[in-house]
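Of the protein chains in this complex, one is absent; all others appear in place.
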């Protein structure tokens, strides 16, 4: 079972240690991006995982490619060419100081790609699942068209489409996002939507925006999930991470899955967060792993949330963990590191 | 509105990472000092901020000067010459292990400066506020005289004097401190006094010395503040940070301001502390910023404590934050990262 | 009063920062081992402390030796020769991700040493206490014989033997451990046994294995300790650390001592753990320091647990603290950083 | 005497140590650009030095600005706004491996600036010398127009214009460069042209392109310089660095100046190169320093080349040296480190 | 055309910077081994390159594997299991201080592998060239048998065998090496032999052992090469690097190839050496690349030596260069960085 994920990969530059950009004379370099992160997680868990993007033909493009290969992702479909690799500067927050991201992604090889460069018939011919996030259509109209074409192809060839809504307020407005995503949702079999995604990308009010008490709003989340399946009958599964974020370091997380009309909740994890990025991608990959291996719904969401909270302990965008470690966290569910 | 701060700037050397001095083969270098830190904060917040000290004419003096310039401080008044730059070694604590400071500041250019080197008429001629801390008169008798002369000049020319009591037990005894500071307080318009400062520098018992329960003693603090204004009628404002310090990483902070006879309290912040130094200077600068921009009393103390708790997330002595970040913390006051 | 400790010293390699092995291109190097750690602690506390092991005649052996000398350990008894220095890779965990150790210690100079290389008559002739841990006899049959010979010599010459049970599941099975340790216990005057040691090495059920609630099981621990003294009448003292481990960073610790039939409990410390290794060795050294200086039983166990929790704030295997710092933690017992 | 330099400042990212981009997980960050480097050098040498560019209003723009302030440059004329800070990746070569630069400067705040944003009347009103390099007009047509407008203003107000030809083959073709630069040369009083600049930017053949034997071609250089002054009679001075580059680390440098019809040659320096960037900017700044302080022609070119070869020992784009160090190199001219 | 290389991959640990092991508290980690290095070079040059070894099933084995994947090597044939990954400590020399290697490779997964684990029929079925070095049979008798079996299979199936003699004095004696290698040479089509390899592994005196004047002995080398082809008529090609090593940093290199009875010499490169390891593997890979792409003999040896001298500028065991860079060095043959 081969999964193809489609999106942009960037260079992440983070000041060393706890430094702010103004006081740092070195940046830690990491390469990642929502769908690339999913592809890496799936490969590390032993799945046949391919990634599609466009990377420039320079040393930074080479290094992004090599990073994917290092962790076992099939990179043969990736296009090469175009102007540059997108960059984002990541200033990790602490305590009351929020994490700060400076995007420098305009004009990248992927952002300037033309939809006709993607020959979906060939690209999707050996693929069993197609995965993208809301970031991809937000990048450009060309990519929105590319995603749409891919989705239509998938529908015609019965390839399930998985979409992580992944709303990015710096990339598009809720209005724009809803216009695009509500169309794409007609092709989506499995939908991942967190916190503000419901309202921003689908116009469904499932959460009041207070990140410090997401878990308390579980009933509203459930109602929102039901509404998704009502609106988009092709969508058979909706998954979400619910969070109480108390500070940069301190939060509580749980998973929630609506599958075939039934809800499945996970343990609530009390967490000390090392780095709060890409945990949603780890969640998506964990969910996909469960689906690929035909876990039942409860095991799938338990696996997904355990993978996700493990990501919070790893530096960089990639969830460098093994299945045994995810299983370990699931097992300790009733133990020391959990909230009960 | 130009603020001039007056004090000593030192090189801080901190073992890399979590190392102890005995196991470290590298030190992180930072430059700072109570009044220099205030000057930098004010400059970063967009104010006209000048700093007065004496720096040696060697590469370390140059670098201290360049650091001030980097963050926008007016350095034209600074004297050059003298033997050396003071140093302090900073071994950051963790959990139950206390932070450890080894002073190596004796014989510095500033400590050996003669009071006659400071031509206050020229130095203060374009100044609207004069700011110093109790560290400056503690360094030497010459500097005590220099501060006194400056205060007299300020009184004669109606330049408000701001003083952060900043008691340092390794520099002088309470008896000596009280003898000197009680004289200087006659010139002070705005007084910042924290925790043990009340008793050690003013002989006013406002706190029982148990750092783990400062906030619980808020009524005693208020009584102490009232006593300050009773004794020194020229002092129109007394500000203080109250703290419950549970361990090196974990504490609760709030601000308290007595202004024109009325008390103003802030939200209580629950904090994960990255580095517990110079937060008092950030507080003083935040308060000054409010005064310079004619915030009302409540906004001033809210701004000051938000600036102060942000400092706990920054490495080094300097509070490298922007006004928007301070505003962000103030706004989240009722939110995720606060104590309720 | 000279203490001789006997065991293996290894090179510890830890990925820099929070990295995992797969993403790290540098390892921090530290040298340590249970009994070496005890010897270093005792030397740093001013005691006459010697260490016995076998180190290879290469640059790694030299560096291990130099490390011991640096911290004041008497290294004159150490044998030189043999194939290699044992190594272990240490991947520090975070939050829900457990710390991960990859042993690479097979075939080391010590592990391949022959019992006849240890001339106990000479080695023990100026020694007042002999200290080893359960790791030493677990390494090889030769070393089991060497330890036994040393114990017999000590019994004959009235040199008290101290043993930290230190069960290592990756080195031997409970059956093997019990067979060996139950014999050696006949020579032991002071026994240190933590958590699972009771059952794994002595077959005494004193703890149900749930590390998140060790302290709650204090009565079972006491019963286990009593059982030790009943079975081995030569054993006059049994000491233990009890822990509630909530996550990699967050735990609660206390000490418990059975001495001359009476129990002594310490304060319970709430801790933020920087590095959770070798705290047991710090505990053993703290206890030994108390005994060497004839502290009473309560002070001994208070000192031992304070030394132990300080170790959790230090990087590497060695407890680089001074007596004044341990005393500081003991004094703050009723203060800020403690749980009450 | 105030000098204003005009050009682009970028973030330079260099893999740590000797690493290649593919094997590096951290980049050293430095900020610089041809004209910014000149401004910094002039400020460090005690001159009144201002810099004009446009920097984005984000943390990277702030840091570039702070860097200029740190070294004493007047930054008040700098425009703020626009999309991003230009970046270049710098992979330092070694031995036979050439240094490798990956430009990522398209779409920067400066590159997208409109000529109308530069109000030259105000910007140049207190300026005594105007300095730019051929990079600035190469960036965009708008900047070409802006430079031209500035030159016209300078001519009208008798402000000498200094131009470092600085040909960059990755930015424009020789044809384009010649078309633009030959027009601008009509306004230039002092011209700096190295190696291939003569042909690429002026169409004058003064060098055969073999970097390993530039010094041997000194007569051709002289002829080229004469030709410059013949073609552009307003150009009173032409300066050049001549080089024999034997490998990344090993080269020989000398300076050559044509001033008022006479040639001045310097000592030939044999050099071990640490970092071969921005030495031309150091040369230009050294020359300007001589002119500002009315050194005679020989001293000016001696000072310029000494400043330039010192830059080869400094990491980053900025020539962080003091006048005394430049004088030291000039004095050792007949000594140990020179070629005889 | 698929190449399979067969050998051991190890973890290399190097003190950071210029440190010696005794003063270093961190090691840079790199993964490599003679045949793995060849496989990586071939993959980076765009060839179909597979590697065969046995790696342990732990995080170090995973990381070695991921490193190969990162650079594009086909890792599907690699066996997993066994005790440990071999390690070597690498203390880089400087000037008169020689580089120092401490081997810690005994008992590795590969060294303890049984010859029966290698199913050559399957492993070699899609292979066009088989490449090993003299290190592999030196590791163990089992591996000597494995290599022999592979060679026999290759002979039977007309797969050319390439062997780099690669004598390692710390692994076996000349007598042992000659006994084994002279048997294996009967199967070798292409032989790489450097410096002392001729005598130590083949008993042919072609070099007097003075590394400071290898190039001067080119005639003796030629005679040795002829002797190789006389003794082993199946050997059609003998290639060698000749060196004058003046110090750790300073040496002169050239390539020499005997092919079909004719000698081909390359330019002599004067080099500044960053890291003098694995350049022989880079040479072997460069030669193979020429053969795979049917370069003529002169171009092959020119390409091989250019690849080799580029390796001297790269940190770690792997020659991370692109074909264009090798071509660049070949072209500059008459230029700046070459000796003429």
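For clarity, chains are labelled A, B, C, D and E in written order, and residue numbers in each chain start from 1.
FYI, a contact is a pair of C-beta atoms (placed from the backbone, for glycine too) under 8 Å apart; a residue touches a chain by one contact, two chains touch by 3 or more.
Keep in mind the model is a prediction, meaning the values are calculated, not measured.
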Self-check item: Selected residue (touches chain absent from view) among E:112, E:186 or E:247
Solution: E:247
Quiz item: Pick from B:91, B:302 or B:325: which residue touches the chain that isn't shown?
Solution: B:91
Quiz item: Which residue among D:79, D:106, D:220 or D:314 touches the omitted chain?
Solution: D:314
Quiz item: What subunit C residues would touch the chain not displayed?
Solution: 66-67, 69-72
Quiz item: Tell me, which residues in subunit B touch the chain that this view leaves out?
Solution: 13, 16, 20-22, 24-30, 58-60, 62-63, 66, 83-85, 87, 89, 91, 100, 102, 104, 106-107
Quiz item: Mind pulling the subunit E residues that touch the left-out chain?
Solution: 17-20, 22-23, 93-98, 210-212, 244-250
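Heads up, the rule we're going with is that only the chains that are shown with their structure count from here on.
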Quiz item: In this assembly, which chains make contact with subunit C and also with subunit D?
Solution: A, B, E
Quiz item: Among the chains, which has its CA centre at the largest distance from subunit C's?
Solution: D
Quiz item: When the C-alpha atoms of subunit A and subunit D are each averaged to a single point, how far apart are the two points in Å?
Solution: 46
Quiz prompt | Residue list for subunit C, restricted to those that touch at least two other chains | solution = 17, 20, 22-23, 25
